[in-house]
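In this view, the complex is presented without one of its protein chains, the others remaining in place.
Chain lettering (A and B) follows the sequence in which the chains are written, and residue indices restart at 1 in each chain.
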Amino acid sequence: MKLSARDINENSTWQEMTLGGEIYEPATSKLVNTGAWRTNTPVLDVAKCRHCLMCVPYCPDSSLPVLYGRLVGVDYYHCKGCGICAEVCSFGAITMKEGGEV
Amino acid sequence: MKKQGLVEFRWHGRGGQGAKTACLLLADAAFAAGKYVQGFPEYGPERMGAPITAYNRISDTRCSVHCNIEEPDYVVVVDETLLESVDVTRGLQAEGAVIINTPKAPGEIRRKLRGWKGRVCTIDARKISEETLGKNFPNSPMLSAAVKVSGVLEEAQFMSDMEESFSHKFANKPQVVAGNMDALRRSWQEVQE
Partner (left out) sequence: MNYNDRLSGNEAIAFAMKQIDPDVMAAFPITPSTEIPQYFAQYVANGEVNTEYVPVESEHSSMSACIGAQAAGARAVTATSSAGLALMYEMMYVASSSRLPITLACVNRALTGPININNDHSDSMGIRDAGWIQIYAENNQEAYDNFLQAMPIGEHPDVRLPVMICQDGFITSHALENITLLDTESVKAFVGEYNPENYLLKKENPLAIGPYDLGCHYMEHKIQQAESMKFAKERILEVAAEFEKISGRKYGLFEEYQMEDAEVALVLIGSSAGTAKAAVEELREQGVKAGLIKIRVFRPFPAEEIAEALKNVKAVAIMDKAESFSAQGGPLFAEVRSALYDLESRPKAVGYVYGLGGRDITPQHFQGVYGRLLDIAKGGDLGPVYTHLGQRG
């Protein structure tokens, strides 16, 4: 059996599913737009950000991408808008905006 | 109704004295002689000094029965102080025998046996053990006495099988082999009836 997780959905029969729900391909999180679950949206003010990166380990969804030691924005495809990043930011660089729209 | 060619033993001892080991050694010796064997303990509180019971079935065919032995042919008592608290001859077959570790003579110890009318054999396993092994390990002498009294195994083969078994068991301390063999031989000679 060589089924891809991307081909398994709520209409798949038990014969069409991998044994034990094993997932044979990497990065299946790319398949699900959890950003659509967001009701509030974090907004990053780049001017205020000191790149201390305190927000990064607090983010429960790994939605704060870092490049060369600098926060480069928010991954809105996965961010669920929990607001923890805004809460822990010491510089007021992240604020929460009402609504899920970016 | 008893299976043909089946001899059953019950061992009484105290935790830590080696009654279970003696029982397993008897099974080993009988296995070496080509018999079908069972050797198994019945654990009580699993503590040093607590009374324990162990059993042997020695047979010409495989025994499927796996219960305790209520009506043994032979009873071996590794510690004579047990006679106060345990009815060791309970269920013992009338033509069987009880073999007791004691310096006393059979006639003297019989009165502690709650009316047992059959054979009583005694062996001073403690003395033999202390003289041959330098310590009180009564199981080798008790094993030898049990084999002789019951006649389940023939002497020469028993002695040579045990020598081989001890050499294997005490590969790291070969000096113990001779002492254990002395204990077996002396007990074979000294068991009284």
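The working rule: contacts are C-beta pairs under 8 Å (C-beta built on N, C-alpha and C of every residue); 3 or more make two chains touch, one makes a residue touch a chain.
This one's a predicted model, so the numbers in the text were calculated from it and none came from an experiment.
A.B. asks: In the intact complex, which of the depicted chains does the undisplayed chain touch?
C.D. replies: A, B
A.B. asks: Could you tell me which of B:38, B:140 or B:180 touches the chain that is not displayed?
C.D. replies: B:38
A.B. asks: I'm checking contacts with the chain that's been left out. Which of B:50, B:65, B:105 or B:178 qualifies?
C.D. replies: B:65
A.B. asks: Can you list, in ascending order, the chain A residues touching the missing chain?
C.D. replies: Residue positions of chain A that touch the missing chain: 8, 10, 12-14, 17, 19-26, 28.
A.B. asks: Name every residue on chain B in touch with the hidden partner chain.
C.D. replies: 1, 3, 24, 27-28, 31, 36-43, 46, 62-68, 70
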